[in-house]
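Pasting a structure below so you can have a look.
Of the protein chains in this complex, all but one are displayed in their positions.
So, subunit A:
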Amino acid sequence: MDFFHVLVVLLESTIRVSVPLVFAALAGLFTERAGVFDIGLEGKMLGAAFAAGAVAAVTQSVWMGLLAAILISILLSLVHGYASITQRGNQIVSGVAINFIVAGSTVILGEAWFRQGGRTPALAEGARFQTINLPGADAVREVPVLGPIYADLLSGHFLLTYLAFAMVPASWWILYRTRFGLRLRAVGENPGAVDTAGISVIWLRYRAVICCGILCGFAGAYLSLAMTAGFVKGMTAGKGYIALAALIFAKWRPKNVMFACLLFGFLDALAIRLQGTPLPLVGQVPVQLMQALPYILTVILLAGFIGKAIPPKAGGVPYVKER
(Lines give C-alpha, C1' and ligand atoms only; values in the text may rest on other atoms or scores of the structure.)
Protein backbone atom coordinates (compact mmCIF):
# COMPACT_ATOMS: atom_id res chain seq x y z
CA MET A 1 0.00 0.00 0.00
CA ASP A 2 2.92 2.29 0.72
CA PHE A 3 4.31 1.80 -2.77
CA PHE A 4 0.87 2.47 -4.19
CA HIS A 5 0.61 5.69 -2.23
CA VAL A 6 4.01 6.85 -3.50
CA LEU A 7 2.97 6.05 -7.04
CA VAL A 8 -0.22 8.10 -6.73
CA VAL A 9 1.71 11.08 -5.38
CA LEU A 10 4.29 10.71 -8.16
CA LEU A 11 1.66 10.53 -10.89
CA GLU A 12 -0.20 13.46 -9.39
CA SER A 13 2.90 15.65 -9.59
CA THR A 14 3.56 14.26 -13.08
CA ILE A 15 0.22 15.67 -14.18
CA ARG A 16 0.95 18.98 -12.52
CA VAL A 17 4.28 19.51 -14.29
CA SER A 18 3.04 18.12 -17.61
CA VAL A 19 0.30 20.70 -18.15
CA PRO A 20 2.44 23.55 -19.54
CA LEU A 21 4.28 21.00 -21.68
CA VAL A 22 1.00 19.72 -23.13
CA PHE A 23 -0.23 23.24 -23.98
CA ALA A 24 3.09 24.33 -25.47
CA ALA A 25 3.66 21.13 -27.43
CA LEU A 26 0.15 21.31 -28.90
CA ALA A 27 0.87 24.95 -29.78
CA GLY A 28 3.97 23.84 -31.62
CA LEU A 29 1.94 21.09 -33.29
CA PHE A 30 -0.32 23.63 -34.97
CA THR A 31 2.43 25.82 -36.44
CA GLU A 32 4.81 23.04 -37.34
CA ARG A 33 2.08 21.05 -39.05
CA ALA A 34 1.45 24.20 -41.12
CA GLY A 35 5.12 24.37 -42.07
CA VAL A 36 6.32 27.09 -39.70
CA PHE A 37 9.04 25.89 -37.33
CA ASP A 38 8.82 27.50 -33.95
CA ILE A 39 11.60 27.43 -31.40
CA GLY A 40 10.04 30.50 -29.81
CA LEU A 41 7.63 28.46 -27.68
CA GLU A 42 9.78 29.22 -24.67
CA GLY A 43 9.63 32.97 -25.23
CA LYS A 44 5.89 33.03 -25.87
CA MET A 45 5.20 31.02 -22.74
CA LEU A 46 7.41 33.31 -20.67
CA GLY A 47 5.82 36.43 -22.13
CA ALA A 48 2.35 35.04 -21.44
CA ALA A 49 3.29 34.09 -17.88
CA PHE A 50 4.54 37.63 -17.26
CA ALA A 51 1.46 39.25 -18.79
CA ALA A 52 -0.79 36.98 -16.73
CA GLY A 53 1.06 37.69 -13.49
CA ALA A 54 1.25 41.44 -14.09
CA VAL A 55 -2.36 41.97 -15.19
CA ALA A 56 -3.82 39.67 -12.55
CA ALA A 57 -1.85 41.53 -9.89
CA VAL A 58 -3.09 44.92 -11.08
CA THR A 59 -6.73 44.02 -11.81
CA GLN A 60 -7.08 41.33 -9.12
CA SER A 61 -8.88 39.24 -11.72
CA VAL A 62 -7.68 35.85 -12.84
CA TRP A 63 -9.65 36.10 -16.07
CA MET A 64 -8.10 39.40 -17.07
CA GLY A 65 -4.73 37.79 -16.41
CA LEU A 66 -5.57 34.84 -18.63
CA LEU A 67 -6.82 37.17 -21.37
CA ALA A 68 -3.66 39.26 -21.22
CA ALA A 69 -1.54 36.12 -21.43
CA ILE A 70 -3.33 34.97 -24.54
CA LEU A 71 -3.17 38.41 -26.19
CA ILE A 72 0.56 38.85 -25.57
CA SER A 73 1.26 35.35 -26.77
CA ILE A 74 -0.75 35.93 -29.96
CA LEU A 75 1.10 39.20 -30.51
CA LEU A 76 4.47 37.45 -30.23
CA SER A 77 3.21 34.72 -32.56
CA LEU A 78 2.25 37.34 -35.11
CA VAL A 79 5.75 38.84 -34.94
CA HIS A 80 7.09 35.37 -35.68
CA GLY A 81 4.48 34.97 -38.40
CA TYR A 82 5.29 38.33 -39.96
CA ALA A 83 9.00 37.52 -40.03
CA SER A 84 8.68 33.96 -41.29
CA ILE A 85 5.56 34.10 -43.48
CA THR A 86 5.34 37.61 -44.92
CA GLN A 87 9.02 38.57 -44.86
CA ARG A 88 10.16 34.99 -45.63
CA GLY A 89 12.90 35.29 -43.03
CA ASN A 90 14.67 32.40 -41.37
CA GLN A 91 12.18 30.81 -38.96
CA ILE A 92 14.81 29.56 -36.54
CA VAL A 93 16.44 32.98 -36.32
CA SER A 94 13.07 34.60 -35.67
CA GLY A 95 12.27 32.13 -32.89
CA VAL A 96 15.64 32.72 -31.24
CA ALA A 97 15.08 36.48 -31.44
CA ILE A 98 11.69 36.24 -29.74
CA ASN A 99 13.11 34.13 -26.93
CA PHE A 100 15.74 36.78 -26.22
CA ILE A 101 13.46 39.79 -26.49
CA VAL A 102 10.99 38.24 -24.05
CA ALA A 103 13.66 36.99 -21.65
CA GLY A 104 15.06 40.51 -21.37
CA SER A 105 11.91 42.58 -21.41
CA THR A 106 10.00 40.57 -18.78
CA VAL A 107 12.79 41.33 -16.31
CA ILE A 108 13.20 44.99 -17.29
CA LEU A 109 9.46 45.75 -17.31
CA GLY A 110 8.76 43.67 -14.22
CA GLU A 111 11.47 45.49 -12.30
CA ALA A 112 10.35 48.90 -13.56
CA TRP A 113 6.66 48.34 -12.79
CA PHE A 114 6.74 46.30 -9.56
CA ARG A 115 10.30 46.68 -8.17
CA GLN A 116 10.43 43.18 -6.68
CA GLY A 117 13.56 41.86 -8.37
CA GLY A 118 11.81 40.81 -11.57
CA ARG A 119 8.84 39.21 -9.78
CA THR A 120 5.26 40.29 -9.95
CA PRO A 121 3.43 40.74 -6.64
CA ALA A 122 2.14 37.55 -5.01
CA LEU A 123 -1.44 36.98 -6.09
CA ALA A 124 -4.35 36.83 -3.67
CA GLU A 125 -6.89 34.00 -3.84
CA GLY A 126 -9.28 35.73 -6.23
CA ALA A 127 -6.52 36.60 -8.66
CA ARG A 128 -5.36 33.07 -9.33
CA PHE A 129 -6.82 29.73 -10.23
CA GLN A 130 -8.10 27.45 -7.45
CA THR A 131 -8.08 23.70 -7.52
CA ILE A 132 -11.34 22.00 -8.36
CA ASN A 133 -12.59 19.06 -6.37
CA LEU A 134 -14.55 16.66 -8.51
CA PRO A 135 -17.96 15.66 -7.05
CA GLY A 136 -17.78 12.98 -4.41
CA ALA A 137 -13.99 13.04 -4.17
CA ASP A 138 -13.99 13.12 -0.38
CA ALA A 139 -16.64 10.43 -0.10
CA VAL A 140 -14.77 7.80 -2.10
CA ARG A 141 -11.27 8.51 -0.74
CA GLU A 142 -11.48 5.54 1.64
CA VAL A 143 -12.34 3.06 -1.11
CA PRO A 144 -9.24 0.91 -1.69
CA VAL A 145 -7.20 1.48 -4.90
CA LEU A 146 -9.88 3.31 -6.89
CA GLY A 147 -10.57 5.83 -4.11
CA PRO A 148 -7.12 7.45 -4.03
CA ILE A 149 -6.94 7.34 -7.83
CA TYR A 150 -10.16 9.31 -8.11
CA ALA A 151 -9.71 11.60 -5.13
CA ASP A 152 -5.98 12.36 -5.38
CA LEU A 153 -5.04 11.71 -8.97
CA LEU A 154 -8.06 12.82 -10.99
CA SER A 155 -9.64 15.32 -8.65
CA GLY A 156 -8.09 18.42 -7.16
CA HIS A 157 -6.50 19.97 -10.20
CA PHE A 158 -6.84 23.40 -11.77
CA LEU A 159 -9.36 24.22 -14.46
CA LEU A 160 -6.47 24.71 -16.90
CA THR A 161 -5.22 21.18 -16.18
CA TYR A 162 -8.51 19.67 -17.33
CA LEU A 163 -8.52 22.07 -20.28
CA ALA A 164 -5.02 20.97 -21.29
CA PHE A 165 -6.01 17.32 -21.44
CA ALA A 166 -9.27 18.19 -23.18
CA MET A 167 -7.24 20.08 -25.80
CA VAL A 168 -5.55 16.84 -26.85
CA PRO A 169 -8.64 15.23 -28.44
CA ALA A 170 -9.83 18.67 -29.51
CA SER A 171 -6.60 19.31 -31.40
CA TRP A 172 -6.84 15.88 -32.96
CA TRP A 173 -10.38 16.63 -34.07
CA ILE A 174 -9.44 20.04 -35.50
CA LEU A 175 -6.40 18.72 -37.34
CA TYR A 176 -7.84 15.45 -38.64
CA ARG A 177 -11.59 15.94 -38.91
CA THR A 178 -12.17 19.50 -40.08
CA ARG A 179 -11.58 21.18 -43.41
CA PHE A 180 -9.33 23.75 -41.73
CA GLY A 181 -7.21 20.95 -40.26
CA LEU A 182 -6.87 19.13 -43.54
CA ARG A 183 -5.75 22.32 -45.27
CA LEU A 184 -3.44 23.17 -42.40
CA ARG A 185 -1.69 19.83 -42.67
CA ALA A 186 -1.59 20.11 -46.45
CA VAL A 187 0.07 23.50 -46.28
CA GLY A 188 2.82 21.97 -44.18
CA GLU A 189 3.44 19.17 -46.65
CA ASN A 190 2.89 20.77 -50.03
CA PRO A 191 1.96 24.46 -50.03
CA GLY A 192 2.15 24.61 -53.81
CA ALA A 193 -0.76 22.19 -54.11
CA VAL A 194 -2.84 24.16 -51.60
CA ASP A 195 -2.16 27.35 -53.51
CA THR A 196 -3.18 25.69 -56.77
CA ALA A 197 -6.49 24.78 -55.14
CA GLY A 198 -7.13 28.47 -54.66
CA ILE A 199 -6.55 28.60 -50.91
CA SER A 200 -4.32 31.27 -49.45
CA VAL A 201 -1.16 29.71 -48.03
CA ILE A 202 -0.29 32.93 -46.23
CA TRP A 203 -3.65 33.27 -44.42
CA LEU A 204 -3.70 29.60 -43.46
CA ARG A 205 -0.23 29.81 -41.95
CA TYR A 206 -1.18 32.97 -40.08
CA ARG A 207 -4.21 31.19 -38.60
CA ALA A 208 -1.98 28.29 -37.52
CA VAL A 209 0.40 30.74 -35.88
CA ILE A 210 -2.50 32.39 -34.02
CA CYS A 211 -3.67 28.97 -32.74
CA CYS A 212 -0.14 28.50 -31.46
CA GLY A 213 -0.31 31.85 -29.70
CA ILE A 214 -3.56 31.00 -27.92
CA LEU A 215 -2.23 27.68 -26.63
CA CYS A 216 1.09 29.18 -25.50
CA GLY A 217 -0.96 31.80 -23.68
CA PHE A 218 -2.69 29.07 -21.67
CA ALA A 219 0.68 27.47 -20.94
CA GLY A 220 2.09 30.73 -19.61
CA ALA A 221 -1.03 31.57 -17.60
CA TYR A 222 -0.87 28.13 -15.99
CA LEU A 223 2.67 28.83 -14.79
CA SER A 224 2.01 32.17 -13.11
CA LEU A 225 -1.70 31.90 -12.19
CA ALA A 226 -2.07 28.26 -11.19
CA MET A 227 1.21 26.49 -10.49
CA THR A 228 2.61 29.46 -8.53
CA ALA A 229 1.00 32.68 -7.34
CA GLY A 230 2.76 35.20 -9.52
CA PHE A 231 5.51 35.58 -12.08
CA VAL A 232 9.14 34.81 -11.28
CA LYS A 233 11.82 35.78 -13.77
CA GLY A 234 12.87 33.01 -16.14
CA MET A 235 10.11 30.79 -14.72
CA THR A 236 9.73 28.73 -17.91
CA ALA A 237 13.25 27.39 -17.28
CA GLY A 238 13.56 25.57 -20.59
CA LYS A 239 10.03 24.10 -20.59
CA GLY A 240 9.49 25.49 -24.10
CA TYR A 241 12.42 23.46 -25.35
CA ILE A 242 11.23 20.33 -23.52
CA ALA A 243 7.84 20.84 -25.19
CA LEU A 244 9.61 21.10 -28.53
CA ALA A 245 11.46 17.89 -27.75
CA ALA A 246 8.16 16.24 -26.77
CA LEU A 247 6.60 17.36 -30.04
CA ILE A 248 9.37 15.73 -32.03
CA PHE A 249 9.33 12.70 -29.76
CA ALA A 250 5.61 12.41 -30.53
CA LYS A 251 6.33 12.57 -34.25
CA TRP A 252 3.93 15.51 -34.63
CA ARG A 253 0.79 13.61 -33.56
CA PRO A 254 -1.68 14.89 -30.92
CA LYS A 255 -2.17 11.72 -28.88
CA ASN A 256 1.57 10.98 -28.85
CA VAL A 257 2.19 14.57 -27.79
CA MET A 258 0.21 13.96 -24.62
CA PHE A 259 2.08 10.76 -23.80
CA ALA A 260 5.45 12.32 -24.58
CA CYS A 261 4.66 15.27 -22.30
CA LEU A 262 3.52 12.91 -19.54
CA LEU A 263 6.73 10.89 -19.95
CA PHE A 264 8.93 13.98 -19.72
CA GLY A 265 6.81 15.25 -16.84
CA PHE A 266 7.20 11.90 -15.08
CA LEU A 267 10.99 12.05 -15.48
CA ASP A 268 10.91 15.52 -13.96
CA ALA A 269 8.75 14.42 -11.02
CA LEU A 270 10.90 11.32 -10.54
CA ALA A 271 14.11 13.38 -10.55
CA ILE A 272 12.77 15.52 -7.71
CA ARG A 273 11.54 12.44 -5.84
CA LEU A 274 14.77 10.46 -6.23
CA GLN A 275 17.10 13.25 -5.22
CA GLY A 276 19.60 11.66 -2.88
CA THR A 277 17.91 8.26 -2.59
CA PRO A 278 19.88 5.32 -3.99
CA LEU A 279 18.11 2.95 -6.37
CA PRO A 280 18.41 -0.83 -6.14
CA LEU A 281 20.98 -2.33 -8.56
CA VAL A 282 22.29 0.96 -10.00
CA GLY A 283 23.03 2.86 -6.81
CA GLN A 284 22.58 6.60 -6.65
CA VAL A 285 21.60 8.17 -9.97
CA PRO A 286 22.99 11.70 -10.43
CA VAL A 287 20.09 14.12 -10.53
CA GLN A 288 21.73 15.81 -13.52
CA LEU A 289 21.35 12.61 -15.52
CA MET A 290 17.63 12.56 -14.80
CA GLN A 291 17.35 16.20 -15.84
CA ALA A 292 19.18 15.54 -19.09
CA LEU A 293 17.20 12.41 -19.88
CA PRO A 294 14.40 14.07 -21.94
CA TYR A 295 17.01 15.70 -24.14
CA ILE A 296 19.04 12.52 -24.48
CA LEU A 297 15.93 10.52 -25.37
CA THR A 298 14.98 13.07 -28.02
CA VAL A 299 18.45 12.91 -29.57
CA ILE A 300 18.28 9.12 -29.67
CA LEU A 301 14.84 9.29 -31.26
CA LEU A 302 15.96 11.86 -33.81
CA ALA A 303 18.85 9.62 -34.71
CA GLY A 304 16.29 7.07 -35.78
CA PHE A 305 17.05 4.48 -33.14
CA ILE A 306 13.45 4.46 -31.83
CA GLY A 307 11.34 4.61 -34.94
CA LYS A 308 11.79 7.58 -37.23
CA ALA A 309 10.57 11.12 -36.66
CA ILE A 310 9.70 12.60 -40.04
CA PRO A 311 8.91 16.31 -39.86
CA PRO A 312 6.31 17.99 -42.09
CA LYS A 313 7.86 18.19 -45.54
CA ALA A 314 7.55 21.94 -46.09
CA GLY A 315 8.59 22.78 -42.52
CA GLY A 316 10.97 25.71 -42.26
CA VAL A 317 10.63 26.71 -45.88
CA PRO A 318 8.98 30.06 -46.62
CA TYR A 319 6.46 29.88 -49.43
CA VAL A 320 7.26 31.93 -52.52
CA LYS A 321 4.39 32.14 -54.95
CA GLU A 322 5.58 31.58 -58.50
CA ARG A 323 5.28 34.53 -60.80
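Worth pointing out:
What we mean here is this: a residue touches a chain if its C-beta (ideal position, glycine included) is under 8 Å from a C-beta of that chain, and two chains touch if they have at least 3 such contacts; residues count from 1.
Criterion: contacts and distances are computed from a predicted model.
The unshown chain of the complex is recorded in UniProt as "ABC transporter permease YufP", chosen from "ABC transporter permease YufP", "Anti-sigma factor", "Alginate export domain-containing protein" or "Protocatechuate 3,4-dioxygenase subunit beta". From the options A:T14, A:N99 or A:S155, the residue with contact to the unseen chain in the full assembly is A:N99.
Across A:L11, A:L75, A:L109 or A:L270, the single residue that touches the chain missing here is A:L109. Against the chain not shown here, subunit A presents residues 37, 39, 79, 82-84, 87-94, 96-105, 107-109, 111-112, 238, 241, 244-245, 248, 286, 288-289, 291-292, 295-296, 298-299, 302-304, 309, 311, 320.
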